[in-house]
Structures are given as C-alpha cells and as structure tokens.
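A single protein chain has been omitted; all remaining protein chains appear in their positions.
Which chain is which? They are A, B and C, in the order written, and residues in each are numbered from 1.
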Amino acid sequence: MGITFWMVLMPILAGLLVLLIPRTGEVAHRLLALLGALAALVLACVAWARFDYHATGFQQVSSLHWFTLPSLWHGASGSGLGGLEIGLAFGVDGLSLGLVLLTGVIGLLAVLAARPAERTREYFFWQSCVVAGLYGVFSALNVFTFAVALELTLFAMFFLLYLFGQGRRQFAAMQFLLYRGLATVPLLAAFVGLAYGAVGGYAATAGAITDHSLTLDVPTLLHVLPSASAQMLPASIRHVLFLCLLLAVFVEEAFVPFHTWLPTAHEAADPATSMLLGGLLTKTGAYALLRFGVGMMPGEVRHFGTLLAVFGVINILYGAFAAWAQADWRRLIAFSSISHMGLVLLGIAAFNAAGLQGAMFLLVSSGLLTALLFFLVGAIAERTSTSRIAELGGLSRRMPVLSGLLLVAALGSLGLPLTSGFVSEVQAFIGSFGSFPAVSFVALLGVILSAVYLLQAMQRTTFGPLLPAYGRLYDASPGESILAGLLVAMVLFIGIYPKVIGDLFGLTVNALLGMGG
Amino acid sequence: MANSGFPIPIGSVLALAAILFCIGLFGVLTKRNLIMVLVSMELMLNAANINLVAFSRIQSKPNLSGQVFSLFTITIAAAEIAVGLALLLAFFRLRQSSEVKDLDSHRW
Amino acid sequence: MSGPLIAFYVIALCVLSCAVLLLSARRVIHMALSVGGVFIGCAALYLLLDAEFVGVAQILIYAGAITILILFAIMLTNHEAQEPPFRWNVRNVLSALGCLLLCAVILLSIRRTAWPVPDASVDINGGNSNPVAIGMALFKQYAIPFELVSLLLIVALVGAVLLARSRKEDE
Partner (left out) sequence: MIAYAWLVPLLPLVAYIFLLALGRRAPEGVVSSVSVALTFVSFLLSAAVFVAVGSHPEAATSYVFHWLTLGSRSLDVGFSVTHLNALMLLVVTLVSTLVLLFSREYMRGDERFAVFYQYLNLFVFSMLALVISPNLLQLYIFWEMVGLCSYLLVGFWYFKPEAAAAAKKSFVVTRIGDAGLLAGIILLFLASGSFDDSTIFAKVAGHSLSLGWISGQALTTLAAILVFVGAIGKSAQFPLHVWLPDAMEGPTPVSALIHAATMVAAGVYLVARLFPLFAASPAALTTVAWIGGVTALLAALIALTQRDIKRVIAYSTISQLGYMMLALGVGAYAYGVFHLMTHAFFKALLFLAAGSVIHAVHTQDLFEMGGLGRRMPITMWTFLAGALALAGVVPFAGFWSKDDILNATLQTGHPVLFVFALVAAFCTAFYIFRVFFLTFTGEPRPAAQLQHTEWSEAGEGGPVMQVPLVVLAVLATVAGFFNSPLNGYGLERYLFADAPTGAGVLGRTFPENVGLMAVSVVVSLLGIGLAAAMYWRPVIRPASLANGLRLLYVVSYRKFFLDEIYGAAVVGTGRFLAALVNAVDRYVIAVIVRAVGRIFYAAGLFLKYTQTGQIQTYGVVAGCGLLIVVVIAIFRAGGVL
C-alpha cells in the first residue's frame, strides 16, 4: 500500500465524502473534490520526486491482493496452470509517471473549472470518479486493474455527460457509452489472450520466472510476452490479439472511422468535462497501445507498421480537413485532437526512439492543449452563449486576455516552436521520416492544414470588427486567468525545456526498444 | 436403527423423487390457477426433500446433514408459501382474479 | 421382498397417485385435499428412511399448517374457481415434452450412476435418538444458518402480513 495506491484512492475517497454532505453544501462539495484532486497531485509529485532515473522497470509499486481464482483445468501444455491472482496493483514507469502527472494537473484544473449549475454533489462525485479512474488507468500494474479503472472512467464520464451536458446530451452520452463500452470487449479478449500466451512464454524464460501460473501482472507480461514461444502463441493468434487490441484502441482514441462519438460528446459536455474528456480520456487508448501493443507485442507493431502509419496519416488529414469545415469551436477542437492522435499513431508505427518519444510527448502536449482550448472556448461560450465560429467576432476588443490565451493555445496546437506542440511534433516526424518517408511527406500536409483551420477560426473569432452584441462582455476573471495561465505556462515550459518529461519518457522508450530487439 | 443393511434400493427412492419433481414442474408450467401453481411448487420442494433425506442415509459416510437441510427447506417452504399466498391475496384484491395469465404487467 | 420395501412401494404409489390426482383436479378445493395426501405420503417415506424428526416436522408443517393455509387462501379468494379443461397448445405440449424428457434424463442418470454402498454400521444419529441428534446438529454445527432461518421466517411473516393487509383500511 504505497503512495501510488493512495494516489488513486484519494479522489475516490473525496468523491464518497462528497456524497455524505447534504445537497445544499455546494462549497463543501467543491472543496472536498478539490482536496481529493490536490492530494492525488501531491502524491503524484512525491512519486516523481522519488523517481529513480537510473532504475529500470516500475517503481513505487503498491498492490492489494483480492482473491485467487483457482485453477480451472489443466493446461494443454501439460503443466497445470496455477491459480490466477486477482487484485489491484499500481506503479509507475517513465511513461506512466508522465501521464499520471498530466492527470494530476488536468484533474485538478478541471475541478477548479467546473461550474455545475445544480446537483453539485453528484457532479463532483462523478468527476472525482473520472479522475480516480484515470489515475488508475495510467498507473495500473495489472491488466485487471487497468480494465476496472477504464470501466470506472467510462461510467463516471457517462453520468457527467448524461446529467450535466447540454444540447443533445443524452444522445451523446449513450453514444459515448456504447462506443467505449463495446471497445472494452476486444480489449478484454486481447488481455485474456495475452495472459494465456504468457504461460507459454515461461518456458522460454523459465530461469526468470519460477511460478508456472497464469498471471495478469503487467511487468511479468512485459518481460515474458515479447519472447513468448510460438508454440503457445502462434503468429496467427498474435495477429488476431493485436488486431483486437488495435480495434479497442481505435475506438478509445476516436480514430477514423470510429470517431463520431468524440465531436458529439464534446459538443454536449460542459467545459470541465471536456477538459477531462479531451485532455485525458482520449489518451487512454494510445497509452494502451504503447503499453500492451508496443510493450507486449512489438513484433506485431512492426508487422502492422505500414497499416498503422497509413491509418495515422488518414487520421491526420481527415481530422484536419474535417476541422477546417466545422462551424463550432468544440467540434473543431475535437477534430483537431483526432488529427493529433493520428500523428501519435504515426509515431508509434515508426517504432524508433524518436517516434515513440514523440508519441508520448504528443499525448502530454495534446492533453494540455486540448484541455486549455476547451477551457477557453468554454469561458468564451459562457459569455457569448455560443461557441459557433460564425456567431463570434472581434472578441479581442473586449477580451484581450482571453483572446490572447486562446491564440497561444491555438499556436501551441498547430505546433509552434517553444510550445510543447512543436517538441512533440518534431520528434514524431523525425521518427516517422526514419521509417515511413513517403507517408510522412503526406503527413506534413497536416502541419499546414492545422495552421489553416486554427488561424481561420482565430481570425473569425477574435479578429475583425467587434460584433455589436458583444459590446458589454467582460474579460477573463483573475481565477480564469490563473487557471489558463498555469496551463499555458506548462505548455511553454515543456516547449522550452522538454527534458523535464523527455527524461521520463526516454526511460520507457529505451525499455520498449530494448525488448523489441 | 436396528436394520441391518438398507432395505430400500436407493435408485427407487431417487426415481420417486424425480417423478414427483417432474409432475410438480408440469403443474407449475401448465396450471392456470395461481394457487395450483403454488401447490405444484410445493411438490417440487418435497421431491427435493426426499432426495436430501435419502442422501443423508445413503452415502459412503452417512451423516445428518441431509436431514438438517431438509428441515431448512421445509422452513423456507413455509415462509415461501406464506409470502406467496399473501401476494396472491393482494393480487386478487387488485384484479379480482387468481389466474396466472393475469399476472402480465411486464408485458411489452 | 422385505416389509420396508413393500411399504415403500405402497407409499410411492400413494404419493404418485395423489400427485396425478392433484394435476387432474378441476376444482381448486379438490387439489388442496390431494396435496395433503402427497405431504402425508412423503412423511411416511421419511419415517421409512429413519428420519423420524423430519417426518414429524413434515406432518406438522406441510400436512398441518401449509395445507390449511392454502385452504384459507382458497376460501379468501375465488373458492368456486374451476380450472379450465387442459388444452394442447404449444406451451403445454412443450411443457409436457420437457417434463417427460427431464424425467427420462434423470431416471437414466440415476440408473447409470454407481451409487455408493451405504455403510449400515454407521449410526448417523451418533448413538442418540434422532430428534436429539438433529437438535445437537442444529445448535452446534448449523447454529448460524439456523439463526438466519429464524430471521428469514420473521421477515417472511412481517412481509406476508404487510402484503396481505387490505389497502382500504389505510384510507
């Protein structure tokens, strides 16, 4: 029961405490949720401070055994499968820690940005659940924990959308639930397959593993699976498992053509929920691909590399062109995030140090920028009561601070240097040019298109003459400025001093590449 | 008891229970009157009880557990019939009927 | 043929005929009487199987309490109710076939199974009389389930009263 365990537990505890407070204690609800998120962030930072950059593998491991599933039958290989340990286990490596810190930051800011009009108790309960689930997903050390945490985010986010959204919230929430809920089916299939596959792997590394039992333990799987014997896990099965995983990732990441839930959900979500959804929840799929795909089935990532790269480019261009045509800021940001995720896929497909590290950077960068964009668009929509681009105009005149922050966010999003967006993109491109030059040249079009659609939206929103209806708007409140300023500061800090997370990710990248051979 | 060896073939007892069970099941599935259904259910429970008592006696290490379980079953059957009949009364008061086909509030 | 065996067949015949009678009864009141026969037959069977306490409890609870309860229920509802004639519709045919098949499967399984030979030397009552032995078992080995069952009975009792109470009295 180490700090990672408490880190995941804190938001849940806070959420449960919120439920105990009467309906009318709105300030107390917010305060408790805030405390929970803050405590989790502090613990995440402690984990960071204690992080040993010279060690390999997972650190700050904490596990909680629940029960042992007894052996059901005797394995085909002759040796009986032992019992299956079921329980919760958490821990961090470089990649996890980067995303855990991102969760900490965005989770905290989302609590601060939340403005539920009523039913604050339910709102903060579900929000805390989402945050806890995200911590769990990014720090899960066994497959069971990962699946449980993912389901927690799914249901909690469903309620946030369903109860507290706007417009077609019920449709959006159902679509969200169905898409992501169904995605867990192939995901679990892949997990079970991997767990059984690992049993065969013991033979190959029998020296290292003494316990001949079925396991869901991620470090063990990471150790065993890349070299699992073909006897237990023939190539065809591996391919099927990988494609199952890929299908799940495609839905979770909202990759074309499984993306329709994302713009709809963002259109319906309130700003704080959008921050969580766009900033964190859409990163879980890529995390799964890195952790389970690249980590456990490197051969398959290589085998399907071209497919991944082509899909990456399709996403980059599809997202960019679709964003260009959107009339609503929220949908635009959603498609822009799809475009970014395409680049993540391209970086992963490249399967080299630069590509993988770029993909990891992009997760963090896109998380921060998407959250920032949604927050700012939410703040503007709160004043103008619309986020449709055509109905806005000249906002710089009345809201110079908000407009300036929006500009910074847009510029970061289009990959301007000295923002995290650039560092990420350039690494991903270095990686992809190394492996798929032709595809990468096409992908460069996305760099241009991102400038086109973001600046066009900026031009129509903040530039130009002020629309008469907006003559009396007020600029960002100090709270909003500080909140957005923090995100901007982080975006710039990572852009100027990328080592701060680069060293973390580098560890995982080396581990991943070391295993793949 | 003084009997040496067991006089009744175990198969016959279990067969009796099986037939009784199937008769009860048939009653539950086909009778129109709710009381008849409840009573048929009692038949099924009795069949199970016969099995329990028989197994208590007839196994490699005989013990009392079967009989104790059959006592529990009888108790629960009593509770069940009490609640069942109470439900029946409430239903009758509501719909002036004691027919199963009128229990259809979950119809589409 | 020993005496107990003959007795068993007689009892079995009674039980099954009462059960068939029950199924074929048109009037609810006849059905209630024939179910009493089944209960008493079962009690006799328990006695035959050296389960005196269970047999007595069966007579007290089933033949006594439950049958009377059912009769009350009949009287309180539509005591003139007649079961309509049996119709061979799809559902009933399927039920019949299913029950027959189930019966066949179980009987065949019973026949095929090599049942353990009972060890007659063991006295399951451990030297006591059967009621004493059961009492010991209930209050020692099965104390917690026993208490839980008592709780269940209370709940069922209260529940039954609440359910059966006339709503009109409230108003």
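Basically, contacts are C-beta pairs under 8 Å (C-beta built on N, C-alpha and C of every residue); 3 or more make two chains touch, one makes a residue touch a chain.
These numbers were taken from a predicted model, which means no experiment stands behind them.
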{"item": "For the chain not depicted, the shown chains it touches", "value": "A, B, C"}
{"item": "Residue, one of A:Ala353, A:Val377 or A:Val488, that touches the chain absent here", "value": "A:Ala353"}
{"item": "Residue of C:Pro4, C:Gly98 or C:Pro131 touching the missing chain in the full complex", "value": "C:Gly98"}
{"item": "For chain A, residues in touch with the removed chain", "value": "256-257, 259-260, 318, 321-322, 324-326, 352-354, 357, 394, 396-397, 400, 411, 416-418, 422-423, 426-427, 429-430, 433-434, 437, 440-441, 444-445, 447-449, 451-453, 455-456, 458-459, 462-466, 497-499, 502-503, 506, 509-510, 513"}
{"item": "Those residues of chain C which, in the complete complex, touch the missing chain", "value": "91, 94-95, 98, 101-102, 105, 108-109, 111-112"}
{"item": "Interface with the unshown chain - residue positions in chain B", "value": "25, 28-30, 37, 100-101, 103-108"}
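Criterion: only the chains that are shown with their structure count from here on.
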{"item": "Chain-level touch network, classified as line, ring, star, complete or other", "value": "other"}
{"item": "Between chain C and chain A, distance of the C-alpha-averaged centres to the nearest whole Å", "value": "61"}
{"item": "Residues on chain C engaged by chain B in the complex (per definition of touch)", "value": "2-5, 8-9, 12, 15-16, 19-20, 22-23, 28, 31-32, 35, 38-39, 42, 45-46, 48-51, 53-54, 57-58, 61-62, 65-66, 69-70, 72-74, 76-78, 81, 83-84, 86, 91-92, 95-96, 98-100, 102-103, 106-107, 110-111, 115-120, 122-125, 130, 133-134, 137-138, 141-142, 145, 149, 152-153, 156-157, 159-164, 166-167"}
{"item": "Footprint of chain C on chain B - complex, ascending", "value": "1, 3-16, 18-27, 29-33, 35-36, 38-40, 42-43, 46, 49-50, 53-54, 56-65, 67-68, 70-72, 74-83, 85-90, 92-93, 97-98"}
